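Data first, discussion second: the structure below is written as structure tokens.
The complex appears here minus one protein chain, its other protein chains still in place.
Going by the order they are written in, the chains are A and B; count residues from 1 in each one.
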Amino acid sequence: MSFKKYLSIALTLLVVLATFAGCAAPAAAPAAAPAAEEAAATEAAPAEAEAAPADASAPVKVGVTMLFDDRWLTDMREAMQAYGAAQPGVEVTFVDSKEDVAVQLGQVENFITQGVDAIVVVPANTDATDPMTQAAVDAGIPLVYVNRKPANLPEGIAYVGSDSIDAGIMQMEWIAEKLGGKGNIVIMNGNLSQEAAQMRTAGVKQVAENFPDIAITKEQSGNWQRDEGLALMENWLQSGDQIDAVAANNDEMAIGAIAAIDAAGKLGEIIVGGVDASADALAEMDAGRLDVTVFQNAVGQGEGGIATAIALARGEPVEQVVWIPYELVTPENYKDYMK
Amino acid sequence: MDQDNVLVMEHISKSFPGVKALSDVHLTVRRGTVHALMGENGAGKSTLMKVLIGMYIPDEGSISFLGNPVKIENTQQALRMGISMIHQELSPEPYMTVAENIYLGREPVGRLGLIDKKKMVADTRALLERLEININPNAVMRTLSVANTQMVEIAKAISYDSSLIIMDEPTSAITEREVAQLFRMIRTLREQGVGIIYITHKMDEVFQIADEITVLRDGQYIATVPAAQTDRNSLIAMMVGRELTNLFPKEDAPIGEVVLSVRNLTRNGIVHDVSFDLRRGEILGLSGLMGAGRTEVIEGIFGIKPIDAGTITIMGKEVQIKSPTDAIRHGMALLTEDRKLTGIMGVLSVRDNMMIASLESYAKAGFLNKKIINETCAREKTRLELKTPSMDQLIRNLSGGNQQKVLVSRWLLTVPEILILDEPTRGIDVGAKSEIHRLMSKLAQEGKAIIMISSELPEILGMSDRVLVMHDGRVGGEFARKDATQENIMRAATGQGEVAAV
Partner (left out) sequence: MAVKASAETQSKSQTWERINGFLNKYGIVIILLAMFIAFSLLSEGFFTTRNIFNIIRQISFMGLIAIGVTMVIITGGIDLGSGSVLALAAVVATSLAQIQTSATLKYPGLIVPVIVPIGAALAIGALTGVINGSLIAKFKIPPFIATLGMMTVARGFALIYSNKPLSQLTPEYNFIGQGEIFGVPFPVIILITVAILAHIMLNNVPFGRYIYALGGNEQAARISGVNIDRVKIGVYTIAGLLSGLAGLVVSSRVGSGQPGQGVGIELDAIAAAVIGGTSLSGGIGTIWGTIVGALIIGVLDNGLILLNVDQYWITIVKGSIIVVAVIIDQRKNR
């Protein structure tokens, strides 16, 4: 069965590759690197500055290990793919980590054996990155973590991503303002074994604490899924308690909540916030049903990750931590995010 | 005085919800004797034995073993005390070797706690040699024949060097030759002072081997008698509570035209060139030793296994039978040998079990007519004197005889012309047995053609109009009723019968 699983994923990848070979992306290239650089925030600490002389055209092989079966990460993967393809002499290989720590470590070891010039990792578990870090350091191959920040990030190892807690903070600040600092909030968590869910919820709570008249009355996990968000909201509405706003960890659950609110005839009475600014979410906003979402820049993170990896491989100086900021998406500016 | 007795069980009672399985039962087994335990299915023999080996705890009563009062709480304890049992239903570990099976749970252990395989195999070989059983200790159980599996089971029970050995239907799956061998072993054990409890339905064996007989009926203790002072008829009377006048009531039936004609049936390596005819109103007995190919011929005719050569003609028309479905369509019915493995569907109701083969004839516009089905079931229940609280009862809760009646009913409902009955009375009690024999006679009189496979010679001799004897995958002899004798059949079955053939 394992073979079949590999095969089906390999086939998926093949189709994706074919698609992008056909229609993607040279246009993305010039914008990307500067975006990453501009976005680079503080925490400056030059990594690998002493490395070999810069050679802007030397061929570079980059190995990427990340989860494939996730919509947002797929957007990011496509951005990485496109960005890599647009750089002369750069070859990017992807493998599916399947959200399994052991599989991922094996893949990093394989990359090292294959002699790649840089490794990009979206960690399966942010608390279990040390063996991978150690393997890369021992082999002298630059390593870049993307999207999920390892709990332990030693000097010389780069990270490109957004700070999950910011998403929760931005979402909740907007909701609190809309509520006039008063009301009952319910939280829909993503999969709570993941940092993104924990930190987004932490951000929401952090803001809520500043408002004595805002109460968090309910909190359950919808596992990132639309149908679970829908069922959860139906059940909450059924409890009869007053609900003034929904802070969902992602858009899918928020859209589910909207469907339940609509069915209960309470559209417009409850503020709904999501995270991701997915196409579906923007369409909901366009229809006046979703109030706020937060854009996590998949393209920015993907391009930033590959750009950092290439730079490290070529011995160019980079920031150790590159923050790609979240952006608040509201009915005022959502059209900018529609493709 | 007590030292003469291996086992004394007194006033044993055991109830299950709704059933009093044993009520004030006694059993005394003397040292160095074979004690037959008899009774119809459901009489309480198995329950009593399960009490003895610690699978059930009795509600009342006392057990004394080797002169000491004991409480037996589990089978391991019984084994340690010196009580071992040959179970009727074989339960070997199919992927283990003979030696591993025999020493399962008490493997000889060498240094470092590892199993001493060499010793285990050597011990097994010695054991099998002592018992004159010709089986390789390293053979994997699943490759053995049923008879050999049974012999391993017997060897295993003996290997515990127990003071008391319980043998529950030990001959149900072995041939005459092996029965003789078993009886030799039993006699040796008897001389060594071992007590043996022998459970069987076969009268002949009882009178051959038993010293004393205890009879149970409906959970009650009936009597204990010395075997030498009783006879078949009074024993049966004690078991069923009435005299059975005729055990094999085959009545005359007009014999008509040929309905089934098999020519040169061959299954490579198993069945060679078998030909015979079967007529309306006739019971054709199919005899032979275990492994002679009787069941294998039937499998070929009924489409269970493919045949390599030969023709089958039914009602004068040659037919192709590729599956049981084809066979049933051509008016055949097959009551299989192993009720549990290929007969009953244990967790299904009596009704489902009865209707399965004829279900489609009770469907109208695709839907089953429940009313007619229930009427049919009720009629069958009366006709076969089926004892079941309701048709919704799970068939596995019925006694063996009643299960067999349901299966007979299953096939009669397909309105077959040709009935093939493979060991139709194996493992069922005397009462049910004679009912099934009566039914066979009646069916023959109605013009059905019947093939009956049986390993019991008296049954073959009593029921058959004609006897076909198989030997080594071939027809070894054929006898008309008047010519069929025990000696003739045995000669043909052992390959010396060609001369005697009709």
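We take it that a contact is a pair of C-beta atoms (placed from the backbone, for glycine too) under 8 Å apart; a residue touches a chain by one contact, two chains touch by 3 or more.
This one's a predicted model, so the numbers in the text were calculated from it and none came from an experiment.
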Listed residues A:Ala215, A:Ala231 or A:Leu328, member touching the removed chain: A:Ala231
Option from B:Gln76, B:Thr188, B:Thr325 or B:Asn374 whose C-beta touches the chain left out: B:Thr325
Residue of A:Val60, A:Val90, A:Leu105 or A:Leu282 touching the missing chain in the full complex: A:Leu282
Residue of A:Lys178, A:Lys205 or A:Lys218 touching the missing chain in the full complex: A:Lys218
Interface with the undisplayed chain - residues on subunit B: 15, 17-18, 20, 302, 304, 323-325, 327-329, 334, 336, 341-348, 352, 355-357, 359-360, 363, 366-368, 370, 410, 414
Touch list for subunit A against the chain that is not drawn: 1, 4-5, 7-9, 11-12, 15-16, 68-71, 74-75, 189, 192, 218-221, 225-227, 230-232, 234-236, 238-240, 252, 255-256, 259, 263, 278-280, 282-283, 338-339
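Note that in this section only the chains that are shown with their structure count from here on.
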Distance from the mean Cα position of subunit B to that of subunit A, given in whole angstrom: 70
